Structure formats: C-alpha cells, structure tokens
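Report on one structure; see the data block that follows.
Only a single protein chain was left out; the remaining protein chains are all shown in position.
Showing chain A:
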Amino acid sequence: MSDIRLDSARSQADSDYSLLFPDKGLLPGLERLRLAAGGRIRGTLAGKRRSFTLGGSQEFADYRPYAPGDDVRRIDWNVYGRTGKAFLRQYWDEQELHVQLYLDVSRSMLGATRVAEGKLLYMLRLAACVGYVALCGDDRLVIRQFDEQDVKNELGPLRGRVSVSKLFRYLAEKARESESEAGRDAAADKVLATEGNLSLAHGSSSHLDMSIPFRKPGALPRRSGVCWIFTDALYESGIQETLLSLVAAGQSVVLVQVFNPEELNPELSGELRLIDSELGTGKEVAISPRILARYREEAAAYQQELKAVCGEKGAVFVPLDTSIPIKTALQRLAAVPGAIQA
C-alpha cells in the first residue's frame, strides 16, 4: 500500500521535474552556482553566508587582545607562546540568506493569448532554477505569487536540498493550474466578446498598479535578504514604488522581466480590437506598418525606462526573452553582477 503511494509520489515528482526541466543536464550545473547576496547577511540560523557580525564559523577574521570575561577557549595559544600576551582569534559569523522569489501570476502572464503564451511556464522554469540554486546554497527560500490584487500562495521557508521536491511540486502545480485556467478563460472570453461587454470583465480598475499587492500586510519580507521579482512589468505604475519598498525592507532586488518576443515586435494586421488581458478593455486599431514601427520604438523605450528605474533604486534589471533557452538565460543572469555567481 505504502509502496504504491510511494510510486505515485515518485512518478509525480518525475513529471514535475520533466515539466520544469525539459533540459535534463541543467541541474548539475546549477549546483555550482550561488545567488549573489547584496551585502553581508543577517540571518536567523547559521548558514553558509557570511554575516556582517563576527561569530563561530570556520572563517578567520581578526585578532583581538584578551579582555576579562572572554571565553578562554578562544585564546590563540600559539601567539601567547611567542609573545606572552593573550590574543583572541575572531571568526566570521556565517548565516543563512533569506531569498524571496515573487512570481507575477497576473493575467498578462497567463497563456490565454497567443502573445502571452509560454511566459508563465518560462517564468516558472527560471524560478525553479533560481530556487534550486538557492536551496543548494543552503539559503532560506520563500516563494510568493502576486497578481493585480494580492500576494498569495506563499511557500516556505524552505531550506536545504531536501526541499527541492517541494519547490518543484509547487511550481509544477502552478504551471498545470494555469494551463487549465487559460483554457477556461479563453472560452469565457469568447462568450464575453460576442456579448460586447468586455470591459471590466476581469478587474474593476482601469489602471494597473504593481504596488497594490505589495502594500498588503505581510507582503514584504520581514528580514533583509535577496528578493527576485519575476514579472512582465506591464504595469502602468507602481514599479518604482514596489522597488522602493523592497529596498527599504532591506532587500537587494533582482527584477527579471520575462517577455514574449511578440510583445516587442508584434505581428498584427488588419482592423483589430485590442483587448487588454488584465483590464478587459478594448482598443480599436487599424494596424499599419507605421503604427507597428512606432510600437516597436515605444517597447524599446519602455525597457530602457525600466532599466533606468532599477538602476536608480540599486536593483538589478535583467530582461529575458522567452525565445532564449533557459541555459542561455542562466548564463546571462550569471553575467550580470548582483544576480548569480558562478
């Protein structure tokens, strides 16, 4: 009985794994990587990250003259033998790193439309890699999802390689759930579109603000650490505010923009009612080459804008195209200072 359960659990784990890592040889390579920590870390448990306080790790930091009350076990007797004076050996404290992964699961990331297709899955795969790197590095990992309204579905904290399967299951479940959700939404959209009252189908706001979910209580990490945000960054406002509040919460932020190549270079033609996947509002456009050219200009300008905002806030900005293989994407992340270290 228990064998059968075990088997089913294993096959579940296998399917999670194959969903998240289509490239089988990726995982061993990840073990050699570490997440970059913004500075010295103050954790709760001992870990592999050097803290900014001195402590009991194996790593030597300095000598200090003995003062009454000090632990005599720390006196360096070799030095005492040579000099006749008592010095204490001091060691760096090593603490664990708090890693927060924020996954954008707003509608625009879902695969409901041709354009958004694969964005979420890509993001989940990236997150699996980054999470795996974190767990291998004995970091404390927390994963949260956020949409237009809320931060939800928190997983963690996870520590150590034992939690890898938990992490994978969590991400794989999200992937499967979004697939079914996308199918349902597409059917619903069709009905709505024929009825012609598309607006306000999904949200009540006509304006998307990224900072709304992050303003919710408990949305921000309590301890300082590294915070990765995976998003398509298609928000009218709030990006700057979100970054600011995360930095204020002691996070060194990495903003990964996941986008579809078609978002930068759309291949549309004809007279279209463009429906915003998040707001549900429509926009009537007669597509012409001139408009498409202007769109491309605007998209490039928007990315530059994002980069500038991140730079201003001390955050790392990495734009990633879903057409890039995950392996290449990781190399790119490793090349950016402040994201992943080899």
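In this text, contacts are C-beta pairs under 8 Å (C-beta built on N, C-alpha and C of every residue); 3 or more make two chains touch, one makes a residue touch a chain; residues count from 1.
By our rule, contacts and distances are computed from a predicted model.
One chain of this complex is left out of the view, and of "VWFA domain-containing protein", "ABC transporter permease", "2-oxoglutarate ferredoxin oxidoreductase subunit gamma" or "non-specific serine/threonine protein kinase", the protein name its UniProt record gives is "VWFA domain-containing protein".
Only one residue from A:Y66, A:Y91 or A:Y302 touches the chain missing from this view: A:Y302. Checked against the hidden chain, the listed residues A:G29, A:P157, A:G250 or A:G282 yield one contact partner: A:G282.
Although one chain is hidden here, its contacts on chain A can still be listed: residues 108-109, 112-113, 115-116, 119, 189, 193, 198, 208, 232, 234-236, 260, 263, 266, 268-279, 281-288, 291, 294-295, 298-299, 302.
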